[in-house]
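Okay, handing you the structure first.
The complex is shown incomplete by one protein chain, all other protein chains being positioned as in the whole.
Showing chain A:
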Amino acid sequence: MSAPGNDMRELIAFTSGGQEFCVDVTAVREIRGWTPATPLPHSPGYVRGVINLRGVVLPVMDMALRLGMKQTDPDQRHVIIVIQTGSQLIGLMVDSVSDILAVPVADIQQPPDIGHHMDRDFVQGIIPIDDRMVSLIQLSALFGFLESEAA
């Protein structure tokens, strides 16, 4: 794959709930294995809790549940993608990280309007890779509930 130019986007692809998604590589701080999280009381169900990321208290979100799919039952094989959004760090618990993609911007298609909230809110675009389909996640929508609190 060629080095990404101005019209290329570099993305990290992962699977969650059996589907393939990707996020912009610049938002990803690190990828680490699953460790049991300390649950937070009175939190939305998709917030699994907090883990210790080298001294930083990192909230971890169940990606599948956040996207309205089935709750993940995490084990050793699951991974946490540490995302930086603004000054905050948030972990996304996913099934596995599959690929690093360099995709021409022109190849990113608009998601079809099928009215499901996952597509409407969280998916920014759809990318065909060979015979796979990867959904580009709109990170700001994912963490929207955090930002309003900070304000």
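Please note the rule applied: contacts are C-beta pairs under 8 Å (C-beta built on N, C-alpha and C of every residue); 3 or more make two chains touch, one makes a residue touch a chain; residues count from 1.
Going forward, contacts and distances are computed from a predicted model.
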{"item": "Protein name as given in UniProt for the chain not displayed, \"Chemotaxis protein CheA\", \"ABC transporter permease\", \"ABC-2 type transport system ATP-binding protein\" or \"Cytochrome bc1 complex cytochrome b subunit\"", "value": "\"Chemotaxis protein CheA\""}
{"item": "Of A:Val28, A:Ile51, A:Ile81 or A:Leu101, the residue in touch with the unshown chain", "value": "A:Ile51"}
{"item": "Residue in contact with the excluded chain [from A:Met8, A:Ala27, A:Met69 or A:Leu89]", "value": "A:Leu89"}
{"item": "Touching residues on chain A - with respect to the absent chain", "value": "35-44, 47, 49-52, 54-59, 87-90, 145-146, 148-150"}
